[in-house]
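Every protein chain of the complex appears in place save one, which is left out.
Order of writing sets the labels: A, B and C. Residues in every chain begin at 1.
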Amino acid sequence: MEGNLNNDPAGVEGCAVPVRVKKKAKADSSVIDVSGIPVGTGALTIIAGPCAVESYEQLLETAKAVKNAGGVILRGGAFKPRSSPYNFQGLGEAGIKMLADVSKQTGLPFVTEVMDTRMVEFVAGYADMLQVGSRNMHNYPLLIEVGKTRKPVLLKRGMMATIEEFLLSAEYILNQGNENVVLCERGIRTFETTTRNTLDLSAVPMLKHLTHLPVIVDPSHGTGHRWMVPSMAKASVAAGADGLIMEIHYKPEEALCDGHQSLSPDEFSLLMTDLKKVAKAIGRDLL
Amino acid sequence: MEGNLNNDPAGVEGCAVPVRVKKKAKADSSVIDVSGIPVGTGALTIIAGPCAVESYEQLLETAKAVKNAGGVILRGGAFKPRSSPYNFQGLGEAGIKMLADVSKQTGLPFVTEVMDTRMVEFVAGYADMLQVGSRNMHNYPLLIEVGKTRKPVLLKRGMMATIEEFLLSAEYILNQGNENVVLCERGIRTFETTTRNTLDLSAVPMLKHLTHLPVIVDPSHGTGHRWMVPSMAKASVAAGADGLIMEIHYKPEEALCDGHQSLSPDEFSLLMTDLKKVAKAIGRDLL
Amino acid sequence: MEGNLNNDPAGVEGCAVPVRVKKKAKADSSVIDVSGIPVGTGALTIIAGPCAVESYEQLLETAKAVKNAGGVILRGGAFKPRSSPYNFQGLGEAGIKMLADVSKQTGLPFVTEVMDTRMVEFVAGYADMLQVGSRNMHNYPLLIEVGKTRKPVLLKRGMMATIEEFLLSAEYILNQGNENVVLCERGIRTFETTTRNTLDLSAVPMLKHLTHLPVIVDPSHGTGHRWMVPSMAKASVAAGADGLIMEIHYKPEEALCDGHQSLSPDEFSLLMTDLKKVAKAIGRDLL
Partner (left out) sequence: MEGNLNNDPAGVEGCAVPVRVKKKAKADSSVIDVSGIPVGTGALTIIAGPCAVESYEQLLETAKAVKNAGGVILRGGAFKPRSSPYNFQGLGEAGIKMLADVSKQTGLPFVTEVMDTRMVEFVAGYADMLQVGSRNMHNYPLLIEVGKTRKPVLLKRGMMATIEEFLLSAEYILNQGNENVVLCERGIRTFETTTRNTLDLSAVPMLKHLTHLPVIVDPSHGTGHRWMVPSMAKASVAAGADGLIMEIHYKPEEALCDGHQSLSPDEFSLLMTDLKKVAKAIGRDLL
């Protein structure tokens, strides 16, 4: 590693942690404010919503279910990065506006993905938090552009990114003056094929050890199976995550994407009860 | 896949589960008896002890610490598979006899690794449970040999073994008539280098979904860092593991191997209290 | 895989090849024209130049060396995707203009990377071929934008992209009407650490089997070691690649990036002689 990096002997061998994301002391941890909802206080922040915005009804009904069960931030994709050009690509700008509407109606701030430097200003005009997805963790012009806003950024780990590269990508954002970054472990690519990705929960204590930034987990993309989400969500809380982001759909079987990994409102509600118990067992709570 | 394999549509796409390890119904789960200590009842079985047997004093003091804190099975290596021929290879037969002595003194049954088909009979004459380590998960003559005994077998996942291969290796043992197999997730090899391996906790719900065999986790080898063990042990319990196997050393800083990932007696004792809380939060308990 | 994909039984199990990149018959192969230099005719196209444009002198001297040794396209980065925000990021627009100047002086067409949708029009105004780098293989807005130009595109495989994802990313470009795509294997990320990446040469025959697009190899990034480049370049030719892209620097020991994997002019010249022999041994030649 070249440049302005400190390799703290109190860190981890072989991982240079850049200066702005680096933890300065054991208790050093940042709290990120998402339009009034904090991430990183110790109480867990639960983010939920559909993979993609499909229609006003779908979004509103799902958002109500999220709120009823105790979710505090709404997620939903309007610009969708899809491996195939022939798959549903999202509703685009219309989807962003639906998210803003439903957010106002329900009182839930929302996070949504931005994939193109040209769209950052537009999306930042509506969203409470900008997501940089896994496929764009190495997209440095995009990191710089979201770094120029002062919006909170949800930065997902690239499916092929080391912990060191993940922290360097966060550093790109902080280096532009935007310190409102939340890191998200969402599974890495390995040889194993029974799960969509391999959820690397050890990244939670590792990142909490190295950086002051909050760390959340996405057990939906991490596993790719609806029935695995509750186990891995509970495990994420026990591992010390500051929050979770999960896919919920009011009718999972009709979802245009990722229905197989989306919880129904009832499943989500049940899970929230269980998560509260696990949080309390480790001396924490849900927000 | 050739041969006598059923691919259950209620299983997981792309994974053929062999007949003897395959779960027959949702509630189908085996309990393995290790000289009176059950694995798989719902209550968690905690296995702990040193990486390697180094001396009688080291083993006895560590075993007492394990017992005092609530551990129910002792672990300890006498035959050590080491990457380098110049590393400490274990005390061999003398180590096995020390384990048997300390086991008698403390009342803790013990599990120890066997690496060579020629040693199975000897080790099985002393040990309460035989461990087949990660590096030998694909050693079929060894699997057949431990399958011919009726001793419980702790089968560790190969560091680059798929879930399907892991189940096929268990099938080798059951196919010899020995149904007393406990599976152990201990981390897989990925591109990430800050941890020794990547602990694949999603393997826990996946294996519980596919097989009736109990599943435990080794957070010591899975992470390679002592300070990560508590987080990942709690996460393993929350994910639904039937038990844990952990490295404890009465003086970690003096350990001949793996001291950096071994807990001290005090750390282990503290962790046991925390594990009990997490277990209760998900409606379970420690044994 | 959803949508408009054909899974040819004459293809490869488990890999759906999208329609526009799909090979229609055994002899079906496209030739891409890069300002008069063809890629895919059977004769090998050698692309070479510095990792990054550093100065006019460095670029001109290196380009002359490339030409003298028989290279037919110049490479050079002006916009550099760097893991750390504190590393040299390239000369930007000034670098693009230097490339255009040196290209005119030497008569070598040039290929250079574009990372940002906002810069595609500018770069396409100068470059003979646009490179989409490994880190942007999943950057769909960028793929669409280069697809809207009619410039040849050098698409590098993502460092953890499957063959299927690689082909789907190419399909994004063709789907916009730009059929001038050359695929480049440049190494994938694995657990092995002695090399920068693991150069997957089996991707060459696999891609030639599945798609009509030309396939070239980058042995410089694929290995990360100057002394390995000749062996792997020769192996790439023997494996059936349609060309090579290599890093050459007139003074490797003074390079601002990737000097350790750049050949000197003399090493490159020597290698070209050897490559010609290997090409002839398999019934081909260099351009």
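Here is the rule we use: contacts are C-beta pairs under 8 Å (C-beta built on N, C-alpha and C of every residue); 3 or more make two chains touch, one makes a residue touch a chain.
If you're wondering where the values come from, they're calculated on a predicted model, not measured in any experiment.
Within the set C:Ala43, C:Leu60 or C:Ala238, the residue that contacts the chain not displayed is C:Ala238. Screening A:Thr45, A:Asn175 or A:Thr190 for touch with the missing chain picks out A:Thr190.
Against the chain not shown here, chain B presents residues 1-5, 18, 81-87, 115-118, 135-136, 138-141, 158-160, 165, 168-169, 171-172, 175, 189.
By the touch rule set out above, chain A reaches the unshown chain at residues 189-191, 193. On the side of chain C, the interface with the absent chain consists of residues 12, 14-15, 160, 162-164, 188, 190-195, 198-202, 204-206, 209, 222-223, 225, 227-228, 231-232, 234-240, 274, 277-278, 280-282, using the contact rule stated above.
Going forward, only the chains that are shown with their structure count from here on.
One finds 47 Å separating the Cα centroids of chain B and chain C. Residue positions 160, 189 of chain C are each in touch with at least two other chains.
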